[in-house]
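Every protein chain except one is present and positioned as in the full complex.
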Amino acid sequence: MLEVRYRTARTLPLGRPVAPALPRGGILIQPAEAEARFSLRLRGPLSPGGFPLDRPINTVTGDDRRWVARLGPDEWLIGMPEGEADLLAEAAAADLRGRAHSLVDISHRNVGIDVTGALAADVLNAGCPLDLGDAAFPPGSATRTLLGKAEIVLIRHAGAVPSYRVECWRSFATYVHGFLQEAAIAAQPVERVPAR
Amino acid sequence: MLLIACPHCGNRPETEFRCGGQAHIVRPVDPAALDDQSWSEHLFVRSNPRGVHAERWCHSHGCGRWFNALRDTVSDRFLETYPAGAQPTRSSEITSPEVPATVTQSTVTQARA
Partner (left out) sequence: MAQPFRTSRGGRIDRARPIRFSFNGRTVEGYHGDTVASALLANGIHLVGRSFKYHRPRGILSHGPDEPSALLSVDRGPGRVDPNNRASVVEARDGLKTLSQNHWPSLEVDVGEVNDLLSPVFVAGFYYKTFMWPRKFWDKVYEPVIRAAAGLGKAPVAADPDRYANRHAHCDVLVVGAGPAGLAAALAAARTGKRVILADEGPEPGGSLLHDLTSQVDGRPAAVWLAETLTDLDARENVILLPRTTAFGYYNHNHVALAERVTDHLPAGGGQAPRERLWQVRAGEVVLAGGAHERPLVFSDNDRPGVMLAESVRVFANRYGVLPGRRIVFATTGASAYRAALDAKAAGAEVTLVDLRLEADCGAEPAELRAAGIEVLTGHTVLGAKGRKRVTGLVVAPIGPEGRIGASRLLSCDCVGMSGGWTPAVHLFSQSRGKLVYEPGLDAFVPGTSAQAERSAGAAKGTYDLAACLAEGDAAGAEAAGSQERRALAATPTATGFQPARVMPTNADPTKVRAFVDFQNDVTAKDIKLAVREGFHSIEHVKRYTTTGMATDQGKTSNMNALGIVAGQLDKTLPGVGTTTFRPPYTPVTFGTLVGPARHALFDPIRTTPIHGWAEAHGALFENVALWRRAWYFPKPGEDLHAAVARECKAVREGVGIFDASTLGKIEIVGPDAAEFMNRMYINPWAKLEPGRCRYGLMLKEDGYILDDGVVARVSPECFHVTTTTGGAARVLAHMEDYLQTEWHDLDVFLTSTTEQWAVIALQGPKARAVIEPLVDGIDLSPQAFPHMAMRSGTICGVPTRLFRVSFTGELGFEINVPSDQALAVWEAIMEAGRPHGITPYGTETMHVLRAEKGYIIVGQETDGTVTPDDVGLAGMIAKAKKDFVGKRSLARPDVVAKGRKQLIGLVTDDPKVVLDEGAQIVADPGQPIPMRMLGHVTSSYWSANCNRSIALALVADGRDLMGRTLHVTTPDGFTTATVAEPVFLDPKGERINA
């Protein structure tokens, strides 16, 4: 099932990210590095082993490099640096031995785009119909949803500035990235004639 | 756009969902045992009440889970949502297709239109 070996360099649909940049105009939209991702499916009692599987649905645990997002009652999306994929697969196999489960490598199916900055929620709300306010979608939230006409997984990481990860399927990446860039332009504040 | 309470994710916009039509139609355990008439009814005959309807919904662009809902087809109000396989707590309010519900009329002419 698992074929997580990367001897050939990966060609990412949005290219490699440039050197770490800071948000300009309150927003930074940056394609993520080549990462490893797994879809884990598991039913039954969620005894915490090596993996934080017993957290509420629509939350994420971990940091922006290694994370486990619970997308449904029996579904988790796991992300990590590329080089750790084999380790994770082995650890998961050991942890879930004897349990009916499915761990599928979807590293190449998913594309990550990081959306950071004060305007991040406004930009995402150009196409995402969810309430992204701090009460409804605080840091540590994660869910599958929509961005315009594409399905995405939206993850909000903790951080000094609002910081979101958008995950979409590979062939939707151009659309999603273009949509976010367009939204970033449209979200810039316009001169407001002061009320008198 | 409707706001639908997914049993797993809470209130979410309608665009994340797919409606699967009438709920509580169980696939026969042994379809071969059904005569043609019963099988065609199982396949094709659905109720379409003016009033409270038990429907299947799938949170397809969310948690991906199927669940059931009671929705008033006149007001679009959801009475409740509940997991697939469960029964609604307010099942007595489901409108029988044979007996049309009394309809709240917004205006005289709206009802006439």
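Just so it is clear, A and B label the chains in written order, and each chain counts residues from 1 on its own.
As a working rule, a residue touches a chain if its C-beta (ideal position, glycine included) is under 8 Å from a C-beta of that chain, and two chains touch if they have at least 3 such contacts.
If you're wondering where the values come from, they're calculated on a predicted model, not measured in any experiment.
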Q: For subunit B, enumerate the residues touching the unshown chain of the complex.
A: 1-3, 13, 18, 20, 26-27, 30-32, 34, 36, 39-40, 43, 56, 58, 60, 64-66, 75-76, 84-85, 104-110, 112-113
Q) For subunit A, which residues reach the chain that was dropped from this view? A) 1, 3-13, 34, 39, 41, 43, 74, 100-102, 104-109, 122, 125-131, 133, 136, 148-150, 169-172, 174-176, 178-179, 182-183, 185-188, 190-193, 195-196
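Simple rule for what comes next: only the chains that are shown with their structure count from here on.
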Q. In whole angstrom, what separates the CA-based centres of subunit A and subunit B?
A. 33
Q. Can you list the subunit B residues touching subunit A in their complex?
A. 1, 8-9, 12-13, 15-16, 61-65
Q. So in the complex, which bits of subunit A are touching subunit B?
A. 57-58, 71-73, 75, 129-130, 143-146, 151
